[in-house]
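Before I ask anything, let me first share the structure, which is written out below as structure tokens.
Note that one protein chain is taken out, while the other chains of the complex remain in position.
Our next item is subunit A:
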Amino acid sequence: MNVVECEKVTKKQGSVVALNELNIQIKKNTITGLIGRNGAGKTTLLKILAGLWRPTSGHVEVLSVNPFNSLTVSANVAYIDDSMDFPNTLTLSEILQAGKRFYGNWDSQLAERLFEYFSFHPNQLHTHLSKGKASTFNMIFGLAARCEITLFDEPTNGMDASVRKDFNRALLKDYLAYPRTMIISSHHLEELEELLEDILVIKNGKELLHEPIDVIRNYAIGLTGRSELVRQWVTDKQVLYTEEVGANTCYAVVKSEGIPLEKAKQLGMKVTPVSASDVCVYLTNRTTGGIDDVFK
């Protein structure tokens, strides 16, 4: 069953097209990673799903209703980003109490335990928190809300490495105990890919790839060898990336489908795996030129 359906969803902001006829479906009780470059449309998509923004055109259904101005969606979808506007007159513990009043499945015990574990003070104000601390508090709020759908927009922004690790583990443990649908956006895929069931890659406001994580892990392979050999060999293959490494040596990333690996090895090319996060980087790269071309 799908809990999210988008059909030809377009969002224009002035002359900028943030989403361009996007089509996606999200299955119930899956954890999906939403991956894309800055400005690809990740936040726009999540805000539309949360009912905060209205699309310019197209059809959106979240939990079978149009999310914009929907109370059902407000009560059952938690949207967490790093600019959460909590009222400045409330202390952290009052914010948690407000969360309990609003969300039917709110888990006070989980909220309190995480609150203590990450050593927050009940009387602190949200605006006085450091960036990492604010992200951590927002994460606690999002997990404790225990909504049918939880949308995390760059949840680990500003967190230090050990908090990130704790965040991953807390999220997974709570998901195992209370399966629900989660969409997590990030540009750091490698930090969260183990949590994911599916990956949704978007580029220029359009869906590029929506596959189980293991498909992405096996999506491409790297070939290293003498330049003329590699370049000649990959001409009839789907090349995602090439780079000259050292004198007369070329590294090429090609789609692994239908590549005779044994043949490549016999010809003297080195075959290496390409991690899921690198695949996403190559897929979402601009088609022409790199940073070096700016300085020409």
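Throughout what follows, a residue touches a chain if its C-beta (ideal position, glycine included) is under 8 Å from a C-beta of that chain, and two chains touch if they have at least 3 such contacts; residues count from 1.
Definition applied: contacts and distances are computed from a predicted model.
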For this session: Select, from "Sulfurtransferase complex subunit TusC", "Sarcosine oxidase subunit delta", "Cell division protein FtsX" or "GntR family transcriptional regulator", the UniProt-recorded name of the complex's unshown chain.
Result: "GntR family transcriptional regulator"
Problem set entry | Which residue of A:54, A:173, A:188 or A:263 touches the chain not shown here | A:173
Exercise. For the chain left off this view, which of A:62, A:196 or A:254 is in contact with it?
Worked result: A:196
Problem set entry | Contacts of subunit A with the absent chain, listed as residue ranges | 30-31, 168-169, 172-173, 176, 190, 193-197, 212-214, 217-218, 265-266, 268, 273-276, 278
